[in-house]
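Could you have a look at this structure, given as structure tokens, before my questions?
All protein chains but one are shown at their positions in the complex.
Take a look at chain A:
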Amino acid sequence: MNLKKLITGESGEKLFLLGNEAAVRGIIESNVSIASTYPGTPSSEIGNILYLLAKESGIYFEFSINEKVAMEVAASSSISGLRSFTFMKHVGLNVAADSFVSTGYVGTNGGMVILVADDPSIFSSQNEQDTRHYSRLANIPTLEPSNPQEVKDMIKYGYELSEEFKIPIIIRCTTRVSHMRGVVELGKYQKEKITDKSSKNSNSHWKKGYFEKNPEKYVIVPNIARELHEKLVSKIESIEEEANESNLNEIYSINENKPKLGIISSSSAFNYCHDVIVEDNLEIDILKLGFTYPFPKNKVLSFIKDLDGVFIGEEVDPIMEKEVLAIIGESKLDIKVYGKTNNIFPKTLELSPDIVRESLNKIIKEKTKNKEIQNQLSGEILDLMDKLPNRPPTLCSGCGHRSAYFAVKKATEELGIADENVIFASDIGCYTLGVSPPYETADYLLSMGSSIGDGHGFSKATNQTVVSFIGDSTFFHSGIPPLINGIHNKSNFVVTILDNRITAMTGGQPNPGLEVDGMGDEAPAISIENLVIGCGCKHVKTVNPINLKKTIESYKEAFNHDDLSVIIAKHPCTLIKGQKKKRKMKIKKDKCNNCFDCVNLLACPSISIRNDEAIIDETCVGCTTCSQMCPNKAIGVKKE
């Protein structure tokens, strides 16, 4: 499919869309004016597509420096009367939380939708937290789509709801919804005329709003906040009525006879429950909830009141389950609840059809259909499975991180510092892959930007040598305050900013260090070196990590300082397109003595052992790191 179809597709047309693509169509159909994000899997593709389509669809789009700023951009745009959209991964909402929690108090004018993508099973995150806690923490209504069609439709409905009740709306996705593809029927899209309400002439491609001052509503000093909190609570009560009547909450029934068992489910979990119940012909009614906060208590009560027992199919935490238990307690009903708290469903990781069947079986064993087809893996297959080597993701051929890791290890070795006395504080990005052998350059990790705060802590708490690794985008995101903190508090450690000129792990988005913005336009690049100097750092050195000798020397020098030093290891990510091709490397057989240092110390995907000889294959990008580190000078440029 051509992505342009997300703009040109006509009402009624069916496209096969990724959940994240459907989200883009949803905001286009909703005539959103302002969109902002910090990239994070599984929500990243939304930004990648907006990078290409924002201008044509009348949207201002930016990759904000972090999620908190993205949240603030969306909130202030909304209060200026524009429809705004911000999106992030679940842990991104932690970063945004400080501003986010107040958005319910100050409310909205133009509709504001916040899409948060949770990652049950932790496919690409540092934890498995459940965004639905934040719905309750901040009193923000929440919708949970279960497929791409619903992602699009719920975003549209979210804007109507937001404008009706003047409150932001969360769309909670999961990896399996954001990264699911399905058939999506498009709705109507009529591009709005771009107007400028401020009466000043404007040549921007997006609509401009107008901010009408009202400090008694928008400036949350204590006496105003107290009043607004009260209003927010009563607002949520009226939205609960809306949730009770919403057709996003619907009952699926297998036949006319009212079964004695039911299941309440939402999001991707609903899909698994639905398919198992249909496939096994189970007599269980389903209440699918799409509007899950405020919790539709009356709707749920009318669904469960004649049941003997109710299953709760939800992913991550038992949130709906506790709501249901409260309803049962309040109404003094005698209904069994089968969920996570009593171990019918697993308490962690995502669900699947298999897990749902297993969970249902704990209660209705005799009624489930026996699966006819069983996979009897034979002994020799099981044996082979046991022997399979792992295939962890690795640093790419020519990645500068590899060279930086090699250099820092070499420097500590040459200075005679034992491995166990070097603490590597790592961060969120490709460089986290340094945790694996042979690099072993990640010893501690909490969150985005934590490497510098952690490094500072280690340097105060121990006498060990401390090195922090942080990427360029992550440094901008949340590395600057802890750097200032470390310098001001006279810390002694080495910060390495791995500047690969891109936000690599999430798929190559630009960041403030580059001369391009979120819509592909020219933008002023912010110099990391100047920033570091501005923070008061006395020892800053920018090196190309591919130059091993210089990088090793820089580390040795940095370790000899007794205050904080910063090494900026600057080398563009090899996945950036359009880079000049370099000549590939080759092993000179006459000089190689099969020490395999290149294989064992670099773990480069292009170098392997075949027939007891090290070889460099066609995937080599010519970074020359191997030729510099080879103790026998046996690696040189390949003659083309």
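Here is the rule we use: contacts are C-beta pairs under 8 Å (C-beta built on N, C-alpha and C of every residue); 3 or more make two chains touch, one makes a residue touch a chain; residues count from 1.
Operating definition for what follows: contacts and distances are computed from a predicted model.
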So which of "Tryptophan synthase alpha chain", "Daunorubicin resistance ABC transporter ATP-binding subunit", "Proteasome assembly chaperone family protein" or "Indolepyruvate oxidoreductase subunit beta" is the UniProt name of the chain that got left out? "Indolepyruvate oxidoreductase subunit beta"
Of A:E10, A:D98, A:E164 or A:E515, the residue in touch with the unshown chain: A:E164
Taking the full complex into account, find the residue in A:P42, A:G398 or A:P545 that is in contact with the omitted chain. A:P42
Just to verify: which one of A:L137, A:V219, A:V233 or A:I251 makes contact with the chain not shown? A:I251
Looking at A:A326, A:L384, A:A461 or A:I533, which makes contact with the chain not pictured? A:L384
Residue among A:S146, A:T412, A:S450 or A:Q509 that touches the chain left out of view: A:S146
Contact with the hidden chain only, please: which chain A residues? 1-2, 14, 16, 18, 41-42, 44-45, 123-124, 146-147, 160, 163-164, 175-176, 179-183, 245-247, 250-254, 268, 270-272, 274-275, 277-281, 286, 352-354, 357, 369, 371, 373-378, 380-381, 384-385, 387-396, 430, 433, 436-438, 505, 507, 575, 596, 599-600, 603-609
